[in-house]
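As structure tokens, the structure follows; a few thoughts come after it.
One chain of protein is taken out of this complex; the other chains stay put.
Chain lettering (A and B) follows the sequence in which the chains are written, and residue indices restart at 1 in each chain.
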């Protein structure tokens, strides 16, 4: 049974996920850091990229995602379960689109030379912990359903326009 | 007017939809079966695929979606209305991506030979019924805004990587 109070906790946990993804796609690394517990672990891409500790996670993401890594990660379908007063777990669907504007050595597997588009879909498997200042990720990982990589550079008539601010509100 | 209690019911109905889509894209047919009332009806693709009764619906989906049917169905924008204490209706936006790895006879219209990608968008029109063990679909259908099918096999440099577990958590 879900209570009204559970709905509030789900709300806070969802806000955490949204803030994390906004920090990720807008390259706001300080904001992103606040989303993780100090001892957080991540296992992205089914464990291909695993890191322990908030600082290592943020360092990895900064190196993976330079200015030439243009991304849109979207999540939906949250299935969240409170496992104690201060812990929870959640499954989310995601889809992602990445435009590689330049070579990317972190994606060594794929020989990214710039001009590639990557699209994919899968599931996030998260664990959350409630700290004095709110919910944080204690772990986060994902498994893909599929991943597609395709070189597009030089394709006739293709225009890829990128916002140098990654969509942040420029009125401010 | 929406009450706090309505928010709880909306939450349960949304969880049903998310569970259905997770069962669908991960090919968990037993889990999928639990999402439907026994007399449920579906009318997919504007009625092109219509089936009566939970067992017939699940049988149809199993045949449509063999291991070589790799899909990502996502939904958003739920507009749900309670129509009685035990019934409700809902409109959802959806988008879907399908990678056909092999010929698919169910999509007879399109002569699917393997290597095609299908993408689309539209609206689900659902009806729900509250049974003793929770909300179920009494009917589900969708109309498309558009549908795109394109053969991609042999396209230069294209890599489509598929998870044999369709994104399920392999740590378990």
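Keep this in mind: contacts are C-beta pairs under 8 Å (C-beta built on N, C-alpha and C of every residue); 3 or more make two chains touch, one makes a residue touch a chain.
Keep in mind it's a predicted model, so treat the numbers as computed, not measured.
Among A:13, A:40, A:57 or A:70, the one in contact with the hidden chain is A:70.
From the options A:29, A:49, A:107 or A:166, the residue with contact to the chain not on display is A:166. Interface residues of chain B with the unshown chain, by the touch rule above, are 2, 4, 7, 10, 46, 74, 76-79, 91, 93, 95, 110, 119, 121-123, 125, 141-151.
Mapped onto chain A, the footprint of the missing chain covers residues 4, 7-8, 11-12, 15, 17-19, 21-22, 25-26, 70-72, 74-76, 97, 99, 155-163, 165-171.
Simple rule for what comes next: only the chains that are shown with their structure count from here on.
Centroid to centroid, with C-alpha atoms defining each point, chain A and chain B lie 25 Å apart.
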